[in-house]
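Here is chain A:
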Amino acid sequence: MTLLDVRNLRVAFRVDRTTTTEAVKGVSFSVPRNATVALVGESGSGKSVSSLAVMGLLDPASARIDPASSIRFDGTELLALDGRQRRALCGKDIAMIFQEPMSSLNPVFTVGAQIGEVLRLHLGMRRAEARRRTLELLEEVGLPDPAVKIDAYPSQLSGGQQQRVMIAMAIACEPRLLIADEPTTALDVTIQKQIMELIARLQQRRAMSVLFITHDLGLVAEIADHVVVMRHGEVREAGPARQVLTQPADAYTQALLHCRPSLDKRPWRLPVIADYLDGAAPPPQPERRRGTSPGDPPLLEVRNLSKHFTVRQGWFGKRTFHAVKDVSFTLARGKTLGVVGESGSGKTTVGLTLLRLHQASGGSAVFDGRDLLRMPAREFQAYKRRIQIIFQNPYASLNPRFTVGDILLEPMRIHRIGANDRERMGRVQALLEKVGLPASAVSRYPHEFSGGQRQRIAIARCLTLQPEILVCDESVSALDVSVQAQVLNLLQDLQDELGLSYIFISHDLSVVKYMADQVMVMHQGQVVELADADELYRNPQQPYTRALLAAIPRSG
Partner candidate 1 sequence: MLAYIVRRLWQMLPTLLGVVLLVFVLFNWVGGDPAYILAGKMANAESIANIRRQLGVDQPYYVQLGIFIRQIVTFDFGLSWATSEPVSHIIATRLGPSLTVLIPLTVLETLIGIALALVIAFVRGSLTDRAVMIACTVGMSVSILVYIIVFQYGLAYQLGLFPVQGWGERFGENLLRYAALPILIGLAVSVAPTLRLFRSFVLDEVGQDYVRTARAKGLSERRVMWVHVLRNAAIPILTYVMANLPALLIGAFLLERFFGIPGIGREVILAVERSDFPVIKAITVYVAAATMVFNLLTDLLYQAVDPRVKLA
Partner candidate 2 sequence: APVKTLRYILPAAEASFDPALGRDYYTGHVTEAIFETLYTYDYLARPVKLAPETAAALPEVSGDGKTYLIRLKQGSYFTPDPAFGGKRRELTVADYVYSWKRLFDPRLASPNAWLLEGKVVGLDALAAQARQTGRFNYDAPVAGLEIIDPYTLRIHLTHTDFNLGMILAYEPLAAVAREVIDKYGDARGEVAGHPVGTGAYKLGEWIRGSRIVLEENTGHRPETWDFQPSVDGDERIVARMQGKKMPQIGRIEISVQLEDQSRWLSFISGGADIFWLEGALSPKALVDGRLRPELAARGIQLSRIVDPELSYYYWNMRDPVVGGFSKEKVALRRAIAMAHDVDEEIRLVLNGEAQRLYFPIPPGVAGHDAQYQPLLRYDPVLANQLLDRYGYRKGADGWRTLPDGKPLVITYTSRNEANGVLMAELWRKTYHRLGIRMANQRMIFSDIQKAETLCKIQTRTYQWLADYPDGDNFMQLFYGGNIGQNNNGCYQDAQFDAWFEASHSMPPGPQRDALYRKMARRIEAQAVVMPAFSRYRNMLAQPAVIGYKKHPILHQEWKYIDIESKD
């Protein structure tokens, strides 16, 4: 009993008038009723494009679906439907959670209005009824304080909160097929767990099928009935989850499974696909030791950092919201501070405030003997080369009218790194290769890339400057394990070579475990625990930390 049957799907993008590139090359898979199918694979392998094709959301002006392709939903050929028939299905029978919630929400409507709209359209609810239901939905996806957030605009929510709004919107009508494109990248494990349970409940109640796109193989093991593995626009392997995860037939799948970082081991370098695809397993790696010692030279000392926002209420009212309260930590040269914590706990805000992208409300951040937060703007300019941030939402942080080449060259031009553009271009090419992007990327625009690819562009942009401190805000969350490993290795190499320090914000505790010397746990704007990584994982002190660690999905 298949609900969705994709046969021989081919999608090509136009490069210019005559040339096209094929992003999806004859993909076939099916989603049975009342089942969860996980679509995993390399970043940029065509997962999002395939799912957009199912939704009929590819821009007809630039993307062309091969006429021989077929997408049948419940026996109906979707590709043959006209706009009206398709719209009747979309949102109601098929719903999708987009990969980048931050730019997928309409910035000028409140989240309540956007969710309510679906309810009113497809379920014919009245305004008040829809609002009640919206509140319930927001509650269900675990949004704190839904009664307030329902009237918030997307820009007033944290990344994870926005993602949950997206989820609420998609499940609002309890669709028969839910396409979830990396729905939990921005969520911490506790919330992720909550969401997965929610989806599972819906699945039971409505016999819903889920097409789940993710990089998190641990998660796949927990929830998926079937797994489809993609690479380079092709399906490499498909089959029941247990079989694929335990006895992978395809070399790529095997390699993928090997590359997973684990909570127990900390190899010197993470293995990458290439290590396995050659056939021979890579030599065992020495263990890397992490942790801080009191003698480490402190590079950045943050004391009592606070940030509060003034939020508008109605036309005249306002309210102060404390996003960060009295955060203090010390970052040593060549060390990594992992920051974990619930979504909306203020992690991003800490990063942005340190870079003075938000004006701090209080506290100090002493870098090299100078307080970053209080120095004159002119003086701070020089520090921008030394402290950098990779934004949580890479797409929005890339100028849509700049080519990738321009994006990467610009920081070097500003800070006069490299003698001339030719030399800088050389560095750009080298960096692109290191983050796993093709050299041809330089002349393309951000919107032509997959989510993971954009994330790597954002990383590469910061690395052009080789800053002393790099704030990585969920910077590898959209990457499949292999590419993630490649990027983490790169960061590690730079740290080893040049002694960079990282503030590594992530909800992926295994990644944090691998990368961080010290881990800071945040909850509701405050630091609840700050300890050496090994110590924290071994012996969490706070209940919140313990809950966090317990929620980590473990495969097999």
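These made the cut because all candidates are chains of the complex that A comes from, given by their letters.
Here is the rule we go by: a contact is a pair of C-beta atoms (placed from the backbone, for glycine too) under 8 Å apart; a residue touches a chain by one contact, two chains touch by 3 or more; residues count from 1.
Fair warning: this is a prediction, and the values are worked out from it, not measured in the lab.
Screening 1 or 2 for touch with chain A: in this complex the touching candidate is 1.
Contacts from chain A toward candidate 1 in the complex involve residues 52, 55, 57, 61, 83-84, 87-92, 95-96, 98, 100, 103-110, 117-118, 121-122, 153, 155-156, 166, 169, 312, 315-316, 318, 395, 447.
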